[in-house]
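The next block holds one structure in the form of structure tokens; read it before the comments.
Omission of a single protein chain aside, the complex is shown with its protein chains in their original locations.
Naming follows writing order (A, B and C), and every chain is counted from residue 1.
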Amino acid sequence: MKLWQKDYKLNKEVEKFTVGNDYLLDKNLVKYDVYGSIAHATMLNKIGILTREELNKLKKALIGILKLNESNNFEIKLEDEDVHTAIENYLTKKLGNIGKKIHTARSRNDQVLVDLRLYSKEKILEVEKELVNLLYTIIYFAGKNKNVPMPGYTHTRKAMSSSAGLLFGAYAESLLDDFELLETAYKLTNQNPLGSAAGYGISLNVDRELTTKLLGFEKVQNNVLYVQNSRGKIESIIVFALSKIMEDLAKISNDLIIFNMEELGFFQLPDEFTTGSSMLPHKKNPDVLELIRAKSSIVDSYLFQINGIIKKIPSGYNRDLQLIKEPLMQGFEIALSSINVMSLLIKELKVNKDNCIKACTNEIFAADDVINLVKTGVPLRDAYKQVAKNPENLPKIDAIANIISKKHIGATGNLGLDKLKQKIKSINAGIDSEIKKFNSKIKVLLR
Amino acid sequence: MKLWQKDYKLNKEVEKFTVGNDYLLDKNLVKYDVYGSIAHATMLNKIGILTREELNKLKKALIGILKLNESNNFEIKLEDEDVHTAIENYLTKKLGNIGKKIHTARSRNDQVLVDLRLYSKEKILEVEKELVNLLYTIIYFAGKNKNVPMPGYTHTRKAMSSSAGLLFGAYAESLLDDFELLETAYKLTNQNPLGSAAGYGISLNVDRELTTKLLGFEKVQNNVLYVQNSRGKIESIIVFALSKIMEDLAKISNDLIIFNMEELGFFQLPDEFTTGSSMLPHKKNPDVLELIRAKSSIVDSYLFQINGIIKKIPSGYNRDLQLIKEPLMQGFEIALSSINVMSLLIKELKVNKDNCIKACTNEIFAADDVINLVKTGVPLRDAYKQVAKNPENLPKIDAIANIISKKHIGATGNLGLDKLKQKIKSINAGIDSEIKKFNSKIKVLLR
Amino acid sequence: MKLWQKDYKLNKEVEKFTVGNDYLLDKNLVKYDVYGSIAHATMLNKIGILTREELNKLKKALIGILKLNESNNFEIKLEDEDVHTAIENYLTKKLGNIGKKIHTARSRNDQVLVDLRLYSKEKILEVEKELVNLLYTIIYFAGKNKNVPMPGYTHTRKAMSSSAGLLFGAYAESLLDDFELLETAYKLTNQNPLGSAAGYGISLNVDRELTTKLLGFEKVQNNVLYVQNSRGKIESIIVFALSKIMEDLAKISNDLIIFNMEELGFFQLPDEFTTGSSMLPHKKNPDVLELIRAKSSIVDSYLFQINGIIKKIPSGYNRDLQLIKEPLMQGFEIALSSINVMSLLIKELKVNKDNCIKACTNEIFAADDVINLVKTGVPLRDAYKQVAKNPENLPKIDAIANIISKKHIGATGNLGLDKLKQKIKSINAGIDSEIKKFNSKIKVLLR
Partner (left out) sequence: MKLWQKDYKLNKEVEKFTVGNDYLLDKNLVKYDVYGSIAHATMLNKIGILTREELNKLKKALIGILKLNESNNFEIKLEDEDVHTAIENYLTKKLGNIGKKIHTARSRNDQVLVDLRLYSKEKILEVEKELVNLLYTIIYFAGKNKNVPMPGYTHTRKAMSSSAGLLFGAYAESLLDDFELLETAYKLTNQNPLGSAAGYGISLNVDRELTTKLLGFEKVQNNVLYVQNSRGKIESIIVFALSKIMEDLAKISNDLIIFNMEELGFFQLPDEFTTGSSMLPHKKNPDVLELIRAKSSIVDSYLFQINGIIKKIPSGYNRDLQLIKEPLMQGFEIALSSINVMSLLIKELKVNKDNCIKACTNEIFAADDVINLVKTGVPLRDAYKQVAKNPENLPKIDAIANIISKKHIGATGNLGLDKLKQKIKSINAGIDSEIKKFNSKIKVLLR
């Protein structure tokens, strides 16, 4: 039975079309809908809509749902439309009139927002934990191979001397910048939408500060209409952050696909991460890396989806918004699995040091040679011309000594990995504290 | 067991990551993989790789798979990776050495392409049939309401007199143009990739003309490398066509959402197509239309996905391409269900004639008034100024007479619906003939 | 002076904001606006709005504008807003009352559409001519190098033997498929919007067949509202075709960037197409190819722009549509210059045959070896395992003989270039005939 059920019957095909995957996706939200409902009921008790006894019964029944859900026994049927209805129907069936009261002073519009915000908060933290793990792996790899020289490329052409350490250090710093995006997304997510009802408030003196505190949000999201207007917007900011992480993983993947070509052979992919061909017995293909690369485009498309859906719809709730759940949830799933698989791969990645050194042919030291002339007083442009004119005169260079000798900030001889590790450690502590804070709030809520 | 199975074990998480949804999506391809395999085996027999007896056994087993699949009893397991492996494993288990021969002179690269091409052909035809149905519905509606006047809008402002007939006639012609895109997509899809193997041909004299004929393709797709390079490209052309259809449906939806606002009230949505609110008892919401509008953005994103995936990958097969299956298949599903639901809705749509006429306030005839002055010899620009200066002088106009009186090609009094119906009829005949042709080819193949 | 000038003054900043680049972009449309205006005036004469003398004066003045424009002396000022106003103001200044009559029975809405359709027709034909040129270049290159073997890659890994001929043949066939998209775009563009006025027709018996004939359109675009609704839609179909061409050029570029790496060295870029580094004297960078690759993403974004602009705006003209001019025009410019530069580059491209042959190491013939075993009766799967187990046993193979020996349709020994040339020749004849037809129509119009 739907919450708004009227006398006419909904066409079956139309029902299927409107419900879509919601009844499946909403499995991810049962937990959060229970949390939100307990907080809401607690508040209703405080403002006199529910008696203490009604509250207790509701709370007990809701915690029951939580347990059913943990053992995968709480079902959301197509006819229920969504998790909110499934839960309200359950409560009404179990508690009669009391169940019919829970929806007082709220709408599914603010209810689903609470669910999605809590869900997103936990997922962002989960992504951050996986990222920390990947970062440690990358930095460990960079440190271990900091003195392995390899050509640095510009325009996909050998340019100057570089190192395995510099390359992986670059990956690490890029992923570190992504934390800024995740943090911004987290901050915007961390606002309590509850009490905005259908987007125009309610003629009851609901206590929005109370539910904010109970659910561990940082603050109330103030304007009740903006609460609705921010649906999709905040999701797009989350997915943008995820898409930038995926972009970094795609860059690593694309680089490794090229650097692992037999013609270059700088790195060796672990066997378990390659797959074979149904027709070509000799192949070891970098499928995992290719898939990460492609999945990056898929997460990009989720941003595109959300932006397309919310663009040019009028202020206030519109049904279009329902379809934002899927790109959000799939965005998280893809990001989490990709980060995880990339960590596993880099843990097993090998450097072919000999190939790397062999590839450091003389011309990549030309720029260093120019600088040597400059040090003798030749103006840079003349030195450049002199070196350009006689490329065959370039002296033999020890690649390892060369990369170690570059000591300015951020150069091969001064990667600053310790500072990075320090930064990650502090980020990690921040994540853990946020997780702990949320868990303790929920513990109190369910008490 | 994988086709390329080697000695090392694939990490379970890596396996899950690489297989993805393929083993589920491939259920849609079982039928086509069987068709392709029978055609391939027939050809292998012709060039002497399989004996007549081996061919017969293979064919019988393959037809067995077809039957299992029809009753939903043919399973593709995660460990099988994909439909091709599931089928080959089944054959080898059943037929021993004979099963091991079926993959001669082909690769999963051309095999999956055959499957996807045949699948796409049937799906395009299915979309076209649904579109024909929608077009008849729209044109019937336009004809029935051709003399119902309503304001025509520019800049979301009343501009001139229009009619329900003109509006729905416009929708019909837009959808008719989409057939051009579908036809182009169909033509490019209708090329046989089989025999290209992994993208570099095979050192056997495979008879590509024969499989082309057996499978009902219009021609061989010539260059074996281009066969691989066209993967994703042709899918993007299909999805572009679907996205333009969805764009049209979104335009209809968005228009109807506005024209159905209580403030305008030109159309009345059938009750079964609206849904209610969990908090606001008076609401009848146009959810179906909002969802179609949003789904249009989702299909757009599938084009984006495919383009993103294929961009900048090197010539030849790359694993990235696997991820194109999902946006293609979902694109078809969304387009089919949206067209269907839109047909159902327009069949039940009502025009509120009174509201429409009432909305035809005087100023929308100002342009006609200008023309009346022009007919008396006043230069247009002077007539324009004269009318603009005294808008209150505009005479009362009979809206119905006005729209009927406009008789030039394509105007309210001359919608040309019969020509449209004629065109659709001829398109429909073309579709039916194509369906018949394919079915008879398959009948022969399975004989 | 604006055509709709009223008493209040438009804020200067607002004027700048609304006019945007239109007064610059419209320089591309002067020619077509004159054509459309002459056809329109001729029609107005036929239905009695203009006398023969008025028509003659208007025609003479319009041809005068054409000449001014050819010598770059016809100016469109910011205050004019657009080409239509600039021309009407010019006519009114020169001819007084007669000038004030030209806009009878048309709106800028259908006027700009005529301009854009004629412009697009000529530009599509121009793109097609450039493409024909590029195709001849590519096929010549493929033919010249059809017996140069090189490794064929899958997963960016050496897979089987391929050839320079096969590679460039693949490029040619991909570009040939793009003609289908251009043709569809051309067909939809080739419809006459004139006479639809503001999108709701006109209370005069305008003769739309006449202007269609005069301007060389294939047919009238019927429904006057669909004329407006198709704005942006048809542009998106054009830009989609351009984006697929650019995608092909990007694929060629990306391939050549990799195949031209010193580590592979299969091709040598002409010096004039590489640029140097301000710091690294030895570099020869493939900048042209990198820019084509990037420009492909820019043209993609034009499709995105147009789709974003037209999505969810109501039926009928909306000002949003103005912004579609720029992505359309820039799309054409980028496509034309990129195709042209690619032709120049491939004309000078060299193959390093020695490197190509050297790169054909033994393992790329493994699949051929498997087939050799199959020919002796070993089932494919067993042959596969046998070869996989002892990769070092692979026999020495003559790469040139190998690629020549593969004779099935589309393989290295049977590229089918002659069929392609035949097809291009016929396409080219079609283009030339279309150009000739249009030019002769215009010649008659201006007579």
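Convention: contacts are C-beta pairs under 8 Å (C-beta built on N, C-alpha and C of every residue); 3 or more make two chains touch, one makes a residue touch a chain.
Predicted model, so just to flag it, every value in this text is computed and none were measured.
K.L.:
Thinking of the whole complex, not just what is shown, which of B:230, B:285 or B:352 touches the missing chain?
P.N.:
The one listed residue touching the chain not shown is B:285.
K.L.:
From the listed residues B:166, B:294 or B:387, report the one that touches the chain absent from this view.
P.N.:
Result: among the candidates, B:387 touches the missing chain.
K.L.:
Would you mind spotting which of B:160, B:220 or B:341 touches the chain that isn't drawn?
P.N.:
Answering carefully, the residue with contact to the hidden chain is B:160.
K.L.:
Would you indicate which residue among C:133, C:147, C:268 or C:297 is in contact with the undisplayed chain?
P.N.:
The missing chain is touched by C:297.
K.L.:
What does the interface between subunit A and the hidden chain look like in terms of residue numbers?
P.N.:
Spelled out for subunit A, the touching residues are 6, 49, 92, 97-98, 100-105, 109, 152-156, 159-162, 166-167, 169-170, 172-174, 177, 180-181, 183-184, 187-188, 195-209, 220-230, 233, 236-237, 240, 243-244, 247, 250-251, 254-255, 258, 293, 296-297, 300, 304, 307, 310-319, 367-368, 371-372, 374-375, 379-382, 388, 402, 405-412, 415-416, 419.
K.L.:
Considering the whole complex rather than only what is displayed, give the residues of subunit C touching the chain that is not shown.
P.N.:
2-6, 8-11, 13-14, 16-18, 20, 84-85, 103, 106-109, 197-198, 271-273, 275-281, 283, 285-288, 290-291, 293-298, 300-302, 304-305, 308-309, 311, 313, 318-323, 327, 337-338, 340-341, 344
K.L.:
By the contact definition given up top, give the residues of subunit B that touch the hidden chain.
P.N.:
The list for subunit B reads 154-160, 257-258, 261-264, 277, 279-287, 290, 308, 311-313, 359, 363, 366-367, 370, 384-385, 387-388, 391.
Everything that follows uses one rule, which is that only the chains that are shown with their structure count from here on.
K.L.:
Need the most distant chain from subunit B, centre defined as the mean of C-alpha atoms.
P.N.:
Ranked by distance of C-alpha centres from subunit B, the top chain is A.
K.L.:
Would you kindly tell me how far, in whole Å, the mean C-alpha position of subunit C lies from that of subunit A?
P.N.:
About 38 Å, centre to centre.
K.L.:
Nearest whole angstrom, what separates the Cα centre of subunit A from the Cα centre of subunit B?
P.N.:
So the centroids are 32 Å from each other.
K.L.:
Calculate how many whole Å lie between the centre of subunit B and the centre of subunit C, each centre taken as the average of the chain's C-alpha atoms.
P.N.:
24
K.L.:
What positions in subunit B touch 2 or more of the other chains?
P.N.:
6, 103, 109, 197-198, 293, 296-297, 300, 304, 311, 313, 318-319, in rising order.
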